[in-house]
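First the structure, which I've put down as structure tokens, then a few questions once you've had a look.
Here the complex is missing one protein chain, while the rest keep their positions.
As written, the chain order gives the labels A, B and C, with residue 1 at the start of each chain.
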Amino acid sequence: MADQKLKVGIVGGTGYTGVELLRLLAQHPHCELAVITSRQEAGTPVAAMFSNLRGHVDLNFSAPSDDALKQCDVVFFATPNGVAMQQARALFDAGVRIIDIAADFRIKDIAVWEKWYAIKHACPELVAQAVYGLPEVNRAEIRQARIVANPGCYPTAVQLGFLPLLKSGAADLDHLIADAKSGVSGAGRKAEVHTLLAEASDNFKAYGVAGHRHHPEISQGLDAIAGRATRLVFVPHLTPMIRGIHATLYAQLTRDIDLQQLFEQQFAGEPFVDVMPAGAHPETRSVRGSNVCRIAVHQPGGGDIAVVLSVIDNLTKGAAGQAVQNMNLMCGLPETTGLEQIALMP
Amino acid sequence: MADQKLKVGIVGGTGYTGVELLRLLAQHPHCELAVITSRQEAGTPVAAMFSNLRGHVDLNFSAPSDDALKQCDVVFFATPNGVAMQQARALFDAGVRIIDIAADFRIKDIAVWEKWYAIKHACPELVAQAVYGLPEVNRAEIRQARIVANPGCYPTAVQLGFLPLLKSGAADLDHLIADAKSGVSGAGRKAEVHTLLAEASDNFKAYGVAGHRHHPEISQGLDAIAGRATRLVFVPHLTPMIRGIHATLYAQLTRDIDLQQLFEQQFAGEPFVDVMPAGAHPETRSVRGSNVCRIAVHQPGGGDIAVVLSVIDNLTKGAAGQAVQNMNLMCGLPETTGLEQIALMP
Amino acid sequence: MADQKLKVGIVGGTGYTGVELLRLLAQHPHCELAVITSRQEAGTPVAAMFSNLRGHVDLNFSAPSDDALKQCDVVFFATPNGVAMQQARALFDAGVRIIDIAADFRIKDIAVWEKWYAIKHACPELVAQAVYGLPEVNRAEIRQARIVANPGCYPTAVQLGFLPLLKSGAADLDHLIADAKSGVSGAGRKAEVHTLLAEASDNFKAYGVAGHRHHPEISQGLDAIAGRATRLVFVPHLTPMIRGIHATLYAQLTRDIDLQQLFEQQFAGEPFVDVMPAGAHPETRSVRGSNVCRIAVHQPGGGDIAVVLSVIDNLTKGAAGQAVQNMNLMCGLPETTGLEQIALMP
Partner (left out) sequence: MADQKLKVGIVGGTGYTGVELLRLLAQHPHCELAVITSRQEAGTPVAAMFSNLRGHVDLNFSAPSDDALKQCDVVFFATPNGVAMQQARALFDAGVRIIDIAADFRIKDIAVWEKWYAIKHACPELVAQAVYGLPEVNRAEIRQARIVANPGCYPTAVQLGFLPLLKSGAADLDHLIADAKSGVSGAGRKAEVHTLLAEASDNFKAYGVAGHRHHPEISQGLDAIAGRATRLVFVPHLTPMIRGIHATLYAQLTRDIDLQQLFEQQFAGEPFVDVMPAGAHPETRSVRGSNVCRIAVHQPGGGDIAVVLSVIDNLTKGAAGQAVQNMNLMCGLPETTGLEQIALMP
């Protein structure tokens, strides 16, 4: 692998996931950025849209074309939901490995997916083949996968935080609570009023309490981990910051257990999950721009409620970074290749 | 009352609670700001420290002196914890009404107070006389009080949010959860590293999960409302904004109940609690600079967990505004006098 | 006037200028908010769109209709540029006083206006009748005006800051420099990518260096004050804050002059211009939500360049507050009525 670079294509790439993916791939030692498509921006130099890439990325956006993409070893979809499912079949048949950073292949139950995303799914049969790309849960399957559904940002932070508790069998599975807070980049690079600085800055609010698209994705994952149906209350909040998710998780314990030890053992050897010492409080900025999920676990007052604090950068471990991690696994590269950036702090 | 103004004194007043109190009192139609003391700033014009008050407050800070304060009808303590308990007795004996915005008189159990505040209490006997100044719970007692313990910011948002649930008897009192988020002004105008803009901006973190001074205050209030001991997990978080608290509260329901109706009935007629329509999400900015607590209640998925969203401005309803509300009640003024500012939005 | 309220109408009102105008008018003691129109939001309660107004404004948005507006004493246009010029004639003929907070009537030279706003002007003859509503310059004319062009935000801060220098005749009129910084609410409540929190937060940039619509408006004002043509370099910058403009102005002095005295004398008696003591640095937050322009003047190193620091809240003195000030003047009310809010700090 070391002497031949992977040819990589990106579909989309004008959003935040796209620019983050470009930042990571431009410095990945075993990738050659071969093509990036955007119907709207065809012809525009990538670095004219994202000035941080000046001097690092020479490519222009090109019009979508299966031909160029079919020449690639790996294609990432950094597109809005509903695009990858239109284009994936042709690439799949051409033998290209596919990583969809959007939601098209995440939910196995097509009816559920169609309800939440309000469109008819274009290729349910590929959903069945897709592996859910959470390496800490599905590493072996990802290594064999030809199509990976990259997890959502909230789902990554919440599933990793609940993982040891659910595996331990020591939590009441009917009363799980995920109180999650996200920076506004999670809403994407879309012109919308509610994410304007003048609206979202110096402000805090919950949203989607009645229902959020990430809820069924999280529940599917928690059910799979627990081996039975779980019940989760999921309350997302919009936080006045650019990047970062902080999931505060609550579970009732059904028996005595050493939580610190449980978490340390679960994640021992994981390159991108960092369990902090007992009593610690992870900060979102400590993972800003890095692929790490940083976790602490508490048992306030020695009572029967476990509190897990789980932070990620929504654009890195919650999107583009995890996508590169999946690419490394799918392509037989060391899992951490190109992903050892230190978080920018302050 | 209308033709004679209350003489008002402030002890302290160089912190955020102080400047907020000055903003409110400077435009209160029935108050005359008579004296404001600060050992450190004696002689400094108040408006030289807080330039927003130029043209509105002509007073200088003066050295602490019981004499000037004893001439007042009402004295507010906007001091660090542990100051009011030293000076309150003399003023109390002189017949001055006292409102302590710090924590000295909030907790009835002196041993608990001394544990959390790590100092010996100087006048436990006044604690017994002090009324806890949450008007939505103790309005009648406040009207008669000569000394009021103004509630903390988190305790205001959390108690008001839980109030209807606890009164209804429909909540599991052993598994209450308060996931609370505060702007950094809640930490006060103190030179500290962790609240620097370069530390706290574009960042989110929990803190004090193992224990926070507001926990016993909240529990004391919840127990009183419920009429029995409750168990609460309280997780405060630092949010990159100046003002505002958002409390997200979780309670397991023990029977069917119409939550929207419950909340609307509880707060019908309350001038400073606004129950939003079903499905709403209050924003902290909607109460920025106003004395309102804005609340919404949800029952996600029709399940057995109630989710309450409760927002206040920590410096207004969570401190200085509620203190003025208490002053109005203690002095026989209409409760809303001087407190009808509209929140600044955007 | 005191016993009869002005009937006030607002056209538009779904933007930031609109909500700020509503905040001010809802508590103005001599106004009755009679009608507010919005084609798009007709039927929506105003307080459903702006939750800070819950309990303060009961009105619904109504469909645009000259009839209701013609019943008003005063109509404000809080609309995008190009709307007021379509509707003003009918109201004007009906004897309604008009205040346009947009740009339609600001520039006397119609050709210049049409170049910068890229539309044909619908009623040039009203432009000739309109008074430029900067009270510190045109107070007498505003009192007589039937139609007022409310100044832009940058133009207010820049003209007030340069005013004493230009009147003194001690500045080189060919090398004026205005380095201006604005919060993002100056861009309006429009869904655009560049003002998203994820784009504009933790970032600083200049824009429009080659040309900005406020440039001809400022130059027209400076020329009028100076009594001859001036030359100005105007560089606006986008600042990661919600409200506030800070104009840093540079002028070469052509003779010795006591700048502090010059500024104090110019603005003595002005209710909404506050000249700070020598050596001071005004902060934008010191005017947040207030109608004040706060100014300091410096002469670094005793050299031949004067530096003026001029701050306003772009939505208050830079838009809605100044509009209410103009209404007060036009309608014979005390100029400060309803405008004595203290800035919210912190």
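The working rule: a contact is a pair of C-beta atoms (placed from the backbone, for glycine too) under 8 Å apart; a residue touches a chain by one contact, two chains touch by 3 or more.
Remember, predicted model here, so these are calculated numbers, not experimental data.
Participant: Out of A:6, A:19, A:99 or A:218, which is the one that touches the chain we can't see?
Facilitator: For the chain that is not drawn, the touching residue is A:19.
Participant: Among A:29, A:55 or A:95, single out the residue that touches the unshown chain.
Facilitator: Of all options in A:29, A:55 or A:95, contact with the hidden chain holds for A:55.
Participant: Would you mind spotting which of A:14, A:156, A:182 or A:286 touches the chain that isn't drawn?
Facilitator: A:286
Participant: Identify the residue among B:69, B:103, B:142 or B:242 that touches the chain left out of the display.
Facilitator: B:242
Participant: Where the complex has a chain not shown, which of C:7, C:97, C:121 or C:285 is the residue touching it?
Facilitator: The missing chain is touched by C:285.
Participant: Name every residue on subunit B in touch with the hidden partner chain.
Facilitator: 16, 183-185, 187, 189-193, 195-202, 240-242
Participant: What subunit C residues would touch the chain not displayed?
Facilitator: 175, 177, 179, 181, 183, 198-199, 201-207, 209-211, 231, 233-235, 237, 239-244, 246, 248, 250, 252, 279, 281-285, 288, 298, 300-301, 303-305, 307, 309, 311, 346
Participant: May I ask you to list the residues on subunit A that touch the chain which is not drawn?
Facilitator: Touching the missing chain: residues 16, 19, 23, 26-27, 50-56, 185, 189, 201-202, 242-243, 274, 276, 282-283, 285-290, 292, 294, 315, 340-346.
Rule of thumb we're sticking to: only the chains that are shown with their structure count from here on.
Participant: Distance from the CA centroid of subunit A to that of subunit B, rounded to the nearest Å?
Facilitator: 40
Participant: If you average the Cα atoms of subunit A and of subunit C to get two centres, how far apart are those centres in Å?
Facilitator: Result: the chain centres lie 45 Å from each other.
Participant: Of all the residues in subunit C, which ones touch at least 2 other chains?
Facilitator: 16, 185, 189, 201-202, 242
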